[in-house]
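Left out: one protein chain. Kept in place: all the others.
All chains are identified by letter, namely A, B and C, in their written order; residue positions are counted from 1 within each chain.
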């Protein structure tokens, strides 16, 4: 298969599992502030969905000693595509075999990213069917807009930290067909990559973990698509004691309207207030930012935001870090 | 090839040619009110682009006795894909052979829709390279945000009228791989179809032409992606004597934030104020609206807008029509 | 006192009482969809407030056989001002004497508008003091932004219908100092007046009641101040079966961003999505719209909205009306 063919094997990010140090706090955050609805509980875990998520759940919360990523589920474009990608992952040494799935999820193929982030490919998913009282009048909306909190519409993307961005990026390009839309380089070292398998500017970002740790989560992003909602959620965060790290503002990279907050379980969550750049060119040429332009030009923020050093250091699970580890600009 | 494979052969709508009865008026509209930039003139035609359009131009204006669609250009995902789609079009009897292209456009494969709309497939395009003074600090932005008017970011989609929606839809599915995301039916007759080859809710819509005419344009849409901009442009339209047909409001179908106006050349133009629903499910099940729910429920408008009868009758070129031809609801 | 002095005697619209045919339905609408908080119950009435309203309540809901206005409370700028305005009202024959007040409201001076709308002047009000759990971090915000529904920030204005706009307007100018900011005339007959005592484009509008009825309510308006929120509330109204009459759009008159819906108790409610024009000129010259320009130009709607005939006929209490009564344009 050509790289162009491989790119159409992965459809989108279907679900994510987050570890939380404070399950009740995380549940309050996701259901009361973000209006997500609970669809199941199993073991200690709780399953949640946004009102336009297509499947049974997009978020699984599991109690743990520390925050972090439990799992990322990528849906393929067909069962055959899943098998082809599984073979490629096995060949690259990343494959971990088929699993029985989960609530609302059938058999999956487990693997890890080169840096150790747990992931899986999935074809068999339970499509969400709203009960009558939650059925929307808008047919492409899988359930009614909630009246609780300020509800995002769907899971959008994930940003993971990696000890070696280039290795991570290259293997995900090769095995899963991700296209690298934008890169940040510090001299000859790649320190950030924004990758996608569809029109979104990114479904997966990789940022260099300056602490040297492996397999950490930078953030999980939920989609509003409406710029005002990031401003509204910043107000809600202030009023209800959720710490805001940065935003609302817009990144130059991906043109995404961002708001970063920390949920009570310790994980950084992004609310995404526009669609970012939507890219349709099949022969897109990766845009490359140098670190200086990225950090002090339009890259990190088009508006006046100065990202705090922790933005480049903090991830979950948390590890000891010193501000001097942040890339100097 | 499977239908799933075919769906990845067309990348997106790359350019459109509009006929205009009033070239100067149309140019004033597109450049002074919408801030598009002229990139070339050839013969009587003028070539324009939005500031985030990827190629040499997205709009070609050509003087004519009446408004209408000169041509729609679909970019394929590869040269091979173009050849495969050309073969399929030839087989279906729609193909019209290779052309020499146009300014900024290399060889194309011409064809018509089943209803006679002139279209072409293109792989060779001139990517736009901004001169220094128009280079944006935002690397995914192909040129600086203009200071003139209220500029949309790119060409978004096209809506065409057809004497037979089902025939039109079926052949475009079969030959080009479009996926039908939403349908409107009047009893057993399909009267509207919203189709896409990517994550956009639609890149191509087909609406039944109640006048019985063939090959007409309903509207061409340009993308703001920011809901407020539709409100802003409605103000500008009012102030500068551009007739507003409907909006700003949101369609339930596609969840698109719409504003319909008529440019001086007679064509209906939509300004698109959000991203609409973005769809990533590979096995999407077409949503079907019945006419009643479409016309009086959330389908045509989520807000309070009542679409005027002309919305279902007027297209370009204009033909005599009577309001009683509009589907009764 | 000069007219200029009188204009500073009324501070603002402090509270309104609505009659409702369906108290439970109205309560659901105002608390679950609009996120207003209940502050008291007395007799059959329920008292509510928006999160930035300054006093004990801005809305009192009282069950009745039909919708309509129970009372409008105007706060004066001082106790002396109240006494001077009471004297002027008495002199004009509109005064109805002092009352004992209500929950959260001290002594008031009751009067009716010339058309019979029940009103009162008030100086003694209970300022709202939020309990700890509802205290906002934003010091000018009298209580925390609610997480329920899409909450407006405060009561904004009232629009009343009158059998004779000129008489109504003139007496309210003379007795209370309202300044008439905009007028609509049908030939020599005034059919609409927008009046204010402060920087708001209007706190009080009067529209001719084409049915000939007296003392009816056209609508009560609550303030978002954020244009996007009108779009959001239109979605919520659709999803939760609240009938939308018109909007979201902007009036040319007052430049107000409007959304008109009907609450379950029968009353028309406006959600106000911007600040409208804010006017500071002390010697403002009343702007006069002729009916044609008002109805078909930018007056009623800057965007594409066509107001339904009921907009000029329906009020509460409801009376039989025929569309042909609407002013012809």
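As a working rule, a residue touches a chain if its C-beta (ideal position, glycine included) is under 8 Å from a C-beta of that chain, and two chains touch if they have at least 3 such contacts.
Just so we're clear, the structure is a prediction, and the values are computed from it rather than from any experiment.
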Identified contact with the non-displayed chain, of C:77, C:92 or C:174: C:77
Missing-partner contacts on subunit B, residue numbers: 32-33, 136-138, 144-145, 147-149, 226-229, 232, 235-236, 238-240
Where the unshown chain meets subunit C, residue by residue: 2, 4-5, 8, 11-12, 52, 54, 75-78, 127, 137-141, 181-182, 198-201, 225-228, 252-255, 274-275, 277-282, 287-289, 293, 297-298, 302
Residues from subunit A at the interface with the omitted partner, ascending: 227-228, 231, 234-235, 238, 244-250, 252, 257, 259-260, 298, 302-306, 308
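To be clear about the criterion, only the chains that are shown with their structure count from here on.
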Chain centre separation in whole Å, for subunit C relative to subunit A (CA means): 45
Gap in Å, rounded to a whole number, between the CA centres of subunit B and subunit A: 31
Set of subunit C residues in contact with two or more other chains: 227-228, 235, 238
